[in-house]
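One chain of protein is taken out of this complex; the other chains stay put.
Moving on, here comes subunit A:
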Amino acid sequence: MSIAVSGKVKTKMPTDLKGKEKNRKITWKEVKKQKVLLFLSSLFVLYGIIFCYLPLVGWLMAFQNYKPKEGFFHSQFIGLSKFVQLFSDDLFIRVIRNTLAMGAINLVATFLTAIIFAILLNEIKSKKGKKVVQTISYLPHFLSWIIVTGILHDALSGTGIVNDLLVRFHLLKEPINFFAYPKYFWGIVAFANVWKETGWNAIIYLSAITGIDPSLYEAAAIDGAGRWGRIKHITLPGIKPTIIILLLMNIGNVLNAGFEVQYLLGNGLVKSVSQTIDIYVLKWGISQGDYSLGTAAGIFKSMVSIILIVVANQMAKRAGEERLF
């Protein structure tokens, strides 16, 4: 993500200034004229280099048998053997599966609920009611995961409110310990994400909806479009560019399926479905002192993310839609 952004800052300014003549060369005179702008923008480039590119030196660790005592310069180079070790580990393969699955489920769930929620919220006539609902709905965003998982743990435990209700309404005979069965785990994580982020994510769509010309709605109403018709033909097309840009950005984040939720909600019984790449890095890299293995897993994750974002971007380009780059 940050790579894309800093790249954008670097190139955007000259393209904007080029104006009509596309093939005009950049002359010294022009550079001199814009030196303040260039100087200011160089700070951002510098920021990108220092905080996004310099840390990549750490990737060297993945190709070394890195020992903290010896540092970069004295650790022995071992080529790709850490990657070989990674991919011959069944556990790592399973961890990739979990990460992709949970990432995809979360993406679809949070993405859809946010759009639907924003549209529904927009249809509320009472201004006060709208504000109240919006405020309440984005409050969970400010809770930390440890609190959210604490609430979930309580609510979904054998004696928690969910089981209480289900048993009282005779939907269940006996309480289910939801955290004891792997089949519920991905659903619980997706639910947690939806509950926490829907209100927050909806804000951006709401503001996009506000940007739609009200006269379009009036015209549609005159033409006999009902509520549903207006949503379908005006609201949705109106926020389509926003939807696509956000989707692209989120696709690059699919592998960041989460660390805290799974780490805090997981237990021995659901281990096979709960562990993500980040947890793997912590367990087998950091806590065993095998930093090389952890870095290798991290590189793999970054590579997949870059590929995903490029592919998604190309698809958007083909379809003639908005895109990131």
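General remarks:
Note that in this section contacts are C-beta pairs under 8 Å (C-beta built on N, C-alpha and C of every residue); 3 or more make two chains touch, one makes a residue touch a chain; residues count from 1.
Criterion: contacts and distances are computed from a predicted model.
With the options "Carbon starvation protein", "Succinate dehydrogenase/fumarate reductase iron-sulfur subunit", "Sorbitol/mannitol transport system permease protein" or "Extracellular solute-binding protein" in hand, the undepicted chain maps to the protein name "Extracellular solute-binding protein" (source: UniProt). Here the missing chain is touched by one residue of A:34, A:177 or A:253, and it is A:177. When you scan A:236, A:282 or A:304 for touch with the missing chain, the hit is A:282. From the options A:130, A:230 or A:271, the residue with contact to the chain not on display is A:271.
Residue positions on subunit A in contact with the hidden chain: 36, 39-40, 43, 67-69, 91, 146, 153, 157-159, 177, 179-180, 264, 267-269, 271-272, 282-291, in rising order.
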